[in-house]
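The complex is shown incomplete by one protein chain, all other protein chains being positioned as in the whole.
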Amino acid sequence: MLMKLKNEILVVDNIKTYFKLDNAIVKAVNGVSFTLGRNEFIGMIGESGSGKSVLLYTILRILPPNAIVKGSIIYENINLLSIKEYKARKIIGKDFAYIPQSIGQALNPVLEVGFQIAEKPIEHLNYSKRQGFKLALKILKSLGLREVNKTVKMYPHELSGGMKQRALIAVGISIPPKVVLADEPTKGLDIIKKRLVIELFKYIRERFNPAGIIVSHDLSFVREIVDKIYVMYCGQIIEIAPTTTFFSKPLHPYSQLLLKSLPINDFKPIPGEPPSMINPPKGCKFHPRCPYANSICRRVEPGFYTPEHGRFVKCHIYGG
Amino acid sequence: MSLCTNYGDSNRRSSLLRAVGLVKIFHHGLFRSRKIYAVNNVDLTLLHGERVCLVGESGSGKTTLAKLLLLILKPDKGKVYYKDIELTSLSKEKLRRVRWKLQYIPQHPENALDHRWKLYDSIVEPLRILKLTTSNEEKRYVYDLIGMVKLKPEILSRRPREVSGGELQRAIIARALAVKPELLIADEPTSMLDPSTQAEIIHILLKLQCRNKFTLLFITHDIELARHVCDRILIMYSGQIVEEGSIKDVLNEPLHPYTKSLISVLKHGSLIHVYDHVEPGNNRGCKYKHICPYKLSLCLQYEPPLIRVPNNRKVRCWLYAHEIKK
Partner (left out) sequence: MKIPTIMLAGILIVASMTTIALLAPLIASLVPHERSSEPFAPPNSRNILGTNDLGDDVFVEIIYGARLSMAIGFLAALIVVLIGLSIGVLAGYYHGSLIDEVLSMITDILLVIPVLPLAIVLTVYLEPSFWNVVLVIGLLWWPSTARVIRARVAQLRSMEFVSYLKSLGVSDLYIILRHIVPNVIEILIARFILAVPKAILFEAGLAFLGLSDPNHLSWGLMLHYALTRGGLLRGAWWTFIPPGLCIAITALGFMLIGMSLEEKISGIKVIKVREL
């Protein structure tokens, strides 16, 4: 892949993240490569178990000790995976905004909300406590919270769900982020709250123009805020497409079945079982469930083909 | 998508569960001074073999209502009738004898089963407690149940932490169905799962409902999902039922302003107003008044009753006051 460093902020090269269990190796991420543009938001979609969350943890270097990682992640000419952990932490802590799953548990219950928002600037930009709190007030106001003076002194359990959401995002954007990484930000939320999250992400994009990787299986959410869709299956990327064309014309058979399984469409479940991550299928990883599978799919892993400009599919149907 | 349409005229079906005037108040704050009306005067009827959806956002009181219906929580006011028996006045012993016929699938599967028990033992437990099978038939019965929810027998020897969310939820469904319940309340059973698993589990649930003909109360915040699941829908807001009707009618022609805004979010992705959560208190007037674009001065003072409207529908809104018959 040609590295055009001017426009790319993150280059992910052949990442493999494996987990060592007692008597098996789980190949959670099995060869993922892509580049992320400086102001580009991508949505990583796929079933649970497809490896999308693990990919995020790999970039953030927050994997458990039994993880083995190969490959490189280049951010501003530095390979985040090869430098010492404390150095990576400094860079990641400052430039990357991580918005985790389970918003309820992501905030520290014994620290005031304002303090948690101020933590990053105090740590990385040498703000004083007072400056940090003033910044927290400003951010919360800009996110649409009323009574910010009261809120800033509250503890997480005193906030309503919507307020917690915004507090969590405030933590993420307390230093203008260069890359936003979000893990299932709408999991378990109802329509009204999802709307709120969409508005918040739109605000972040407008205000800071960062790059972003949004991992989610909530397609209606992802559709509203990302430029490109990356589909993950069994630890690999199997399709890349601009958002609008993805939804109007999905190319990979899995993508097609995935869209059909939504309640807003046919609500037809995808046949078969999710693949084993310990013993993934030979050839194309999707062939056991694919309605179009034939003998080559069972034997040979497909390459990444480009049937149209800007679109990539890992499927023999589109092979030369 | 409806798998069995052999309902016949719903007027001929008898009521399975009937709730009248249910109220549940939670006390929060210093010295328990703040009162939250989680369920605020709800009437509800579920007929035999029906598929009903209860739709509302988080905080609307749906789970509290479900727990009241199952007598997991005690109502502060109101009664619950199962067939003709008044459950709310039964002694503990008598209640024990009927309660197991009403089963519940929780939203978060993680703590619904004992973490140390193998799935087999958890599924078989209600059978043993209620003495529904003999020890010879037990194994076969469980294998059949597992097959119905499309799980492989190998999974029976695993523990909850060793299986995926979708598999766990299916095991919980198997356990609920083991006792052959007459009512199954599924409380957002798939909101934590990804879309393809969601589709599969709901299909299984509906197929089983068709076969075993139990009444299904499906609770969700996703009105789009409700379209595929039920025939009748109840919209809940701030502890009250604000609209009731057949799914087709409500989706095509929403009556209550809140329902209208939900449908518009669905169709156009726009929301009339994004607001901070307002606690369901018991102040005067309609509970939706602070956002409603159609509000009248009447709405500020008086709470609208649930008004009957043609086509077997109900709305809690003064805009339909003309439909009130003397």
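Read from first to last, the chains carry the letters A and B; within each, the first residue is number 1.
Simple rule for what comes next: a residue touches a chain if its C-beta (ideal position, glycine included) is under 8 Å from a C-beta of that chain, and two chains touch if they have at least 3 such contacts.
The structure displayed is predicted, hence computed values, not measured ones.
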Residue in contact with the excluded chain [from A:G43, A:G161 or A:P274]: A:P274
Touching the absent chain when the full complex is considered, from B:R34, B:R96, B:K152 or B:R284: B:R96
Option from B:G49, B:G165, B:P195 or B:P257 whose C-beta touches the chain left out: B:G165
Which residue of B:A19, B:V39, B:C53 or B:L70 touches the chain not shown here: B:L70
Absent-chain interface as seen on subunit B, which is shown: 70-72, 95-97, 99-100, 104, 106, 108, 111-117, 122, 125-126, 129-130, 161-165, 167
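Going forward, only the chains that are shown with their structure count from here on.
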Centre distance in Å when subunit A and subunit B are each reduced to the mean of their C-alpha atoms: 32
Residue numbers on subunit B that touch subunit A, as the complex places them: 1, 57-59, 107, 164-166, 188, 191-200, 202-203, 221-225, 227-228, 262, 265-266, 269, 271, 274, 276-277
Subunit B-facing residues of subunit A, complex: 47-49, 144-146, 160-163, 187-193, 195-196, 199, 217-219, 224, 257-258, 261-264, 267-270, 274
